[in-house]
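Just one protein chain is left out here, and the rest sit where they should.
By letter and in written order, the chains are A and B; residue numbering begins at 1 in each of them.
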Amino acid sequence: MDDLVLEIQGLRKSYKKQCVLQHVNLQVQHSSICALLGPNGSGKTTLLKIILGLIYPTSYILFKNIDKEDIRYMPQHPNFPPNIKVSELLSLIQSLKKQKGEDLEELIYTFSVESFLDKCIRELSGGMKQRVNIVQAFMFPGYLYLLDEPTMGLDPHVAFLFKNLLRRKRDQGAAILFTSHIMSEVEQLADELVLMIEGYVYMQSDPQTIITEGDAMNLEQALHHYWIAKVD
Amino acid sequence: MNIFFLLLGICFSNFAYAIDIHHLIEIAKPFDEITIPFGAYKVGTILIDKPLTIKGIGMPILDGQGEKNTVKIEAPDVIIEGFEIIGSGYSEVAEYAGVKIEAGERCEVKNNKFNNNTYSVFLVKSKDCRIFNNIISADAKYEATSGNGVHLWNCKGIIVEDNVIRGHRDGIYIEFTTDSMIKNNLSEQNIRYGLHFMYSHRNKYVRNSFLNNQTGVAVMYSKNIEMLENDFQKSWGRSSYGLLLKDISDSYIGYNSFRGNTMGIVCDAASRNIFIGNSVKDNGWALNILGNSESNFFKNNVFISNFFDAMTNAERTTNVFWGNYWNLYFGYDLNYDGIGDSPYRPMKMFAKWVAKYPELTVLLGSPVVEFLEIAEKVFPILTPITFMDSAPLMRR
Partner (left out) sequence: MKTIIFYELKEMIRNKWWLGYGLSFFILSSLIFHTGVTESLRASASLLNLVLLLVPLFSLVFGSISFVENMPFQEVLLAIPTSRFSIFFGKWLGLSIGLSLSFVLGMGVSSLWYSVNVVFLMGLGVVLTFIFVSISFLLSNFLKKKELIFGIVLLIWLLFFLVYDVAIMAIVSLLSDYPLEKLIVLLVFFNPIDVVRTMVTIQEDLSAMMGYSGALFYKYFGSGMGVSLCGGILILWILFPLILGYWKYKRKDL
């Protein structure tokens, strides 16, 4: 139990007409990278937002072994305000957090953000914005990282650096929960895989097991097998 | 004789109190001229009962000490000139004035200053007198306890000219007085009317300015008045008008200017009057013609940026408008004769509603009112048809 950062049981979220999350059970452990997989509309983002407290669930049992202050979030489309500079954005976040970003300078260096620190957000490309997004999420140390499609729009080199960052965070003891579409990425990174379909957690296991059990070459193929089996 | 008194005056000029004006008048012969040097004279009441010319040098002060009339004239051909006349008494039964003339003829009150008198100049049953170039001021607070600047009662042929009158009840009050001329006066800040006529026929007032009075001029129960080239400004308040015509007939109102009054001209039972060439600008209402007013004629007047051009409480009218300029008129002139092809109806629907529900005044600036005016243009049926100018001018 002490290893758990987060445990969710029987989570339901329904809007007036449709049920987004039917019945979700999920456990996230320290020092692990957990991937949330699933087709569009399967409730991944909603799940992340519920953990953050942005969305109020209909019914749930939620254990958080950590303080709200220790959760970091990287949204999918952050839509930073267009008219302020990157540096101003970062200092805004620091002053709201009331502490200095410990890893700020290192991150700026690693993800080569300094070249556009003095530019306004609206002048940035999608990849640049995503790099800013990474910096804002990782500048303070945290125990639980919630990342919504974090590698979207990153060039391969930056994506590589980013994955290294994630591994290092894991090795330092943090838990990382991220959503993704890219199977190879999940296969490389994840210690744990959660497959969500239509508001259910369909499967929670580690990728290697899935591949072996599915008698497949890789994760993609294994999931394909699962998918066909489910439809049948 | 004249020289003697002058010398006397100069000799005693340093001891002004020593001059006994009463005594001087007593010993003077008719048509003498008495000259009084500068000084402050506490005189109580000076009674002048023979024709005399009394002149002040350096504006000596005649102080009535709040007793009765400061100067009382009961003789013809008296001239009072060059004094500062103050402190007439107040009474609830009698009207005390700075200068009161009873049954005077050819008297003149000129170049004087009047301060803090209940009434300043008061003429009773007098004829052919002249009140000229005086500066008259008072500090009236309540109508009931104050008097008028120049008050004419039962007089004939009086000329009131070039005076400045302020702070009285009425600046100039005229009752039962005929054939008078009021000219070039400035009457301002009086708590009731700048000029007030009662039962006074065949009078004329020309080129006067009426500023910041509660109501500029009230002409009541009179006939054959000529009102020319006067300036009626800033009579603004809950019951303030530029010109109030009450029971006035056969009078001529020409080339006056009405500016910034709550109501420019109010006609109450006023009939057969002619309004020509007046300029009516920036008033709340330009005209308020009550239903009891008949057969008035308006021509060549100019109406600019008034909130409302006209109002009435009647359903139909015998008043005629012809060839006036209305800045709210937007008709065409296809034959270029300077006259709009469609008639202008100065009374708007909103004006009618405001008259009935004054609270609607809060919507005065509202765009809805503008929209209503546009709607009226499209559907003229909406406009009350009471008033109509069949030949509105295209240009001023």
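What we mean here is this: a contact is a pair of C-beta atoms (placed from the backbone, for glycine too) under 8 Å apart; a residue touches a chain by one contact, two chains touch by 3 or more.
Just so you know, these numbers come straight off a predicted model, no measurement behind them.
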>> With touch defined as in the header, list the contact partners of the absent chain among those displayed.
In response: A, B
>> Just to verify: which one of B:284, B:340 or B:392 makes contact with the chain not shown?
In response: B:284
> Looking at A:9, A:95, A:115 or A:172, which residue reaches the missing chain?
Replying inline: A:95
> Out of A:4, A:19 or A:55, which touches the unshown chain?
Replying inline: A:55
> Where the complex has a chain not shown, which of B:91, B:145 or B:239 is the residue touching it?
Replying inline: B:239
> In the complete complex, which positions of chain A touch the hidden chain?
Replying inline: 49, 52-56, 68-69, 71-73, 75, 77-81, 83-84, 88, 92-93, 95-97, 120, 136, 146
>> Need a quick check: the contact residues on chain B for the chain that isn't drawn.
In response: 236-240, 260, 262, 282, 284-285, 305, 307, 350, 353-354, 356-368, 371-372
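FYI, only the chains that are shown with their structure count from here on.
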> Between chain A and chain B, what's the gap in Å when you average each chain's C-alpha atoms?
Replying inline: 88
